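Worksheet for the structure shown next.
Excluded from the complex is one protein chain; the other protein chains are retained at their positions.
Chain IDs A and B follow the sequence of writing; residue 1 opens each chain.
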C-alpha cells in the first residue's frame, strides 16, 4: 500500500468492546496487516455497550487532539449485520469510519463537515466477512487503507450530509431565567460532566453572581480549578472539554452525591 | 539488532497480567530496548489468572489476523520458576513464545505446526533473571530478537511436536442424535461462546429445523445476525470465530439467563 511519505498514519479506536476479549487486538492485527507502520491509539474501549450517544460525544471532544489526516474508527454498532450502512466521513481534514447510526453526529454538523461516503467497495474488505464483527472485517481494513493514502472517493458512493444518521445529543436550554442541563458523563474520578458548556454562559450578564444546583446540593460560584475549594468540597468548574463539571476536590463527586447520568443540573444567577 | 528491512516487526501479548500493575508495560520496555520499532499489540491481559485453556483458545482464534512473521507471546505461566520449559514454536509462518504448559495447544495441532524449540540460550535473556517474571526477563527479549530476524534455531535445541505439552480443549460431541457442547467463554457483552463450531453442524441433514437449548431455555432457529431477533430476544448465531454463540439482541445474555462457563448447550434438529 502506497502512503504519504512524510508522515506515519494514525488510527484511533473508540468502541464498546471492553478489554477483556481479543476484539480490539484483532482489529489492530488487521490494520497492521494492511499498513504496518500505523500508530494505533485506543481512545477508549469502555463505551457502555451500544451507547451511541456516549461514543458520539467522546469522538467529538477528542479528535482535534490528533494530527490532521488521522482516521478515527468509532465502532459502537448494535445494528451489525443488518442493512445499516457503514460510513466514511471527512471533517476538519480528519477521517471517520463508523456505522451510520448517529455515532458521528458531532462531525456531521455544519461547518466542520466536508464529505461522506457509503462504504460498499468489497475489494477493500477482508476476504471473509463475518456477520457479527464488521469492525474487524470491514472498518479496520478500510481505515488502514485510508490511513495509508487511499482516495476516500474509492470506498463507495458519495452521500449528502443529510443522508447520514444524526441523533439528538444532550444540550443545555434556557428556562425560567435559568440554564438547565443534565449530567452526561461520570468519569473515572467521579467527576460529573454536564451538558452545559462555557458558550451557554456567555449570555449571563457580567457582574452577576452565579450558582449551580443539583438535587438538594448547591454551589455558590464557578471555580477555575479543583484546588480553589478545600479538600472534600463540592465545586463546579469548566472541564478540559469546556463543559461545566461538578467535582469534589480530592474525592468522588458522583459517589458522594449519589448522582447518575441524566440528573438535572441548573445554573442560575443573581445581581452581584 | 539486524532485522528484515522490508517490514516492521509485530509482537502480540496475551497474558493474565491485568492492567492495574506495570507488568505488561515493563515487558514492552524490554521489547523496545531490544527492537525499537516493534509494533506491540495487546491481544488481552485479562485472561483469568492461570487459565491456560482460555489463553490457548484466545491465541488460536486470533493469530491469523496478524501479518505472517508476527511473534505472539502467551504468558499464562503458573509454573514460572519451576523446571517447566519455555517454547518457541513456528506455525503457519507465525512465531509463538510461551511456557510449555499447553497454552500453545491450538498451534501444535497437525497441519499448521512447523517446528518447535526449547528456549535455553541465556545469551538472549535479560542480564538479571528473576524467579517470578520470565515473561519480562526471558520471553520478551527472545521475542524481540526473533521479531527482529534472529534465526529461531539459535534459541535452543529443537523439540518434536509430541514433546510439547498439549491440553484437552472443549469440543462438541454427538450423543443421542444431538450435538452437545458447552459455554467456553462469556464476552464483555455477555454473549456466550460455545464449543460448537460451524463445522460441527455440517452433518446435520439439510432441510431440517434446528434448535438450540441451554438449561430451560430453547431457541428454535439459528440466526445470521443479532438484528434477526427483536430487541431483548435470546438468539443463537455463529460468531466471528465461527463458534455457535448465544446472545440477547441489545442485551447481556449471560446475565439474563444466569449462565456461566461450562454450562451445557445442545443443538438438535427435526424434519423441517
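What we mean here is this: a residue touches a chain if its C-beta (ideal position, glycine included) is under 8 Å from a C-beta of that chain, and two chains touch if they have at least 3 such contacts.
What you see is a predicted model, and the numbers here were worked out from it, not measured in a lab.
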| item | value |
| --- | --- |
| Candidate in contact with the missing chain, chosen from B:53, B:80 or B:98 | B:80 |
| Identified contact with the non-displayed chain, of B:63, B:117, B:133 or B:189 | B:133 |
| Selected residue (touches chain absent from view) among A:44, A:121, A:178 or A:233 | A:44 |
| Subunit A residues that touch the omitted chain in the full complex | 7-8, 10, 12, 14, 19, 39, 41-46, 58, 61-62, 65-67, 70, 185, 187-189, 224-228, 237-240, 245, 249-250, 252 |
| Positions on subunit B contacted by the hidden chain, ascending | 16-26, 28-30, 32-33, 36-37, 40, 49-50, 78-82, 130-133, 136-137 |
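Rule of thumb we're sticking to: only the chains that are shown with their structure count from here on.
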| item | value |
| --- | --- |
| Whole-Å separation of chain centres (CA-atom averages), subunit A against subunit B | 31 |
